[in-house]
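Note sheet for the following structure.
All protein chains but one are shown in place.
After this line comes chain A, so read on.
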Amino acid sequence: RIMPVRWSRYNPSYLEPEVKKESYQKPLEELTEEEREQMELKAVRPIKAAPPTLSSSVFSDPMISKFTNMMMKSGNKVLARSLMSQTLETIKRKQLEKYHKAPENEKVTIECNPYVIFHQALKNCQPIIGLSNITKGGKTYQVPVPLTDNRKRFLAMKWLITECREHKHRRTMMPEKLSQELLLAFNNEGPVIKKKHVLHKMAEANRAYAHFRWW
C-alpha cells in the first residue's frame, strides 16, 4: 500500500494545488496574460497533493482553521473544531440579542456576522512593532523591530488563546469566554488590546535603541 505523505520534500518543480472553484469557471478570454501562462504551466508540471485542511467550500476560512489548530490540544481536532463553532454560535446569539433589543436607528451599527467580528477582532489585536533581544557590548537590549504579517497574526491568536485559558473561571466554558474576548477586542477594549498597548509603550520607551538593528 502506498501512503500519500505530504510532509516529504517535493521536487521544486511541483506546483501548489488551486482549490477555488471560481478560478476554473472563468472563460478563457477573461484571463490576463499571466494567468494564461500559469494555466499552460499547470498543464505540464506535476502538482502537490492537497493537504486535508485545505477545502474548496464557501464555509472554510484559512484564519479560522489556523486558530482552531492553535487551540487544539494533543491532536484533538474534533474538540477544537466544536469549540470554534460553538464560539461563533455564541457570538451570533449575543449580537442578535443586542440587535433585537436596540432601537431602530442603532440597528444598522450592530454587526451580526461572527466571521466579520472574528477577523476585525484579530486585526485589532495585532501588534505593529515588536521587541527583540539584541546583545551589544555584553548587555542585552530590547530593540523595537518591525514584525512580519505571519508573526503579527500568530501573536494576536496566541494572546487571545492564552488570555482565555488563564483568566477564566473554572466553571465557564471556553466558547463563552472566547466570545466575550472577541467581542471586547472587536470594540478595541479588553485585556488583549491592553497587552498590545503595553508592548507598543515598551517599544516607544526603547526607541533610542532602534539603531542597534542591522536589518
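Here, contacts are C-beta pairs under 8 Å (C-beta built on N, C-alpha and C of every residue); 3 or more make two chains touch, one makes a residue touch a chain; residues count from 1.
Heads up, the rule we're going with is that contacts and distances are computed from a predicted model.
**Student:** If you look up the hidden chain in UniProt, what protein name do you find among "WD repeat domain-containing protein 83", "CHCH1 protein", "EXOS1 protein" or "Thioredoxin domain-containing protein 16 isoform X3"?
**Tutor:** Missing chain, UniProt protein name: "CHCH1 protein".
**Student:** What is the set of chain A residues that contact the non-displayed chain in the whole complex?
**Tutor:** Within chain A, the residues touching the omitted chain are 124, 128-129, 144, 146, 188, 197, 200-201, 203-204, 207, 210-215.
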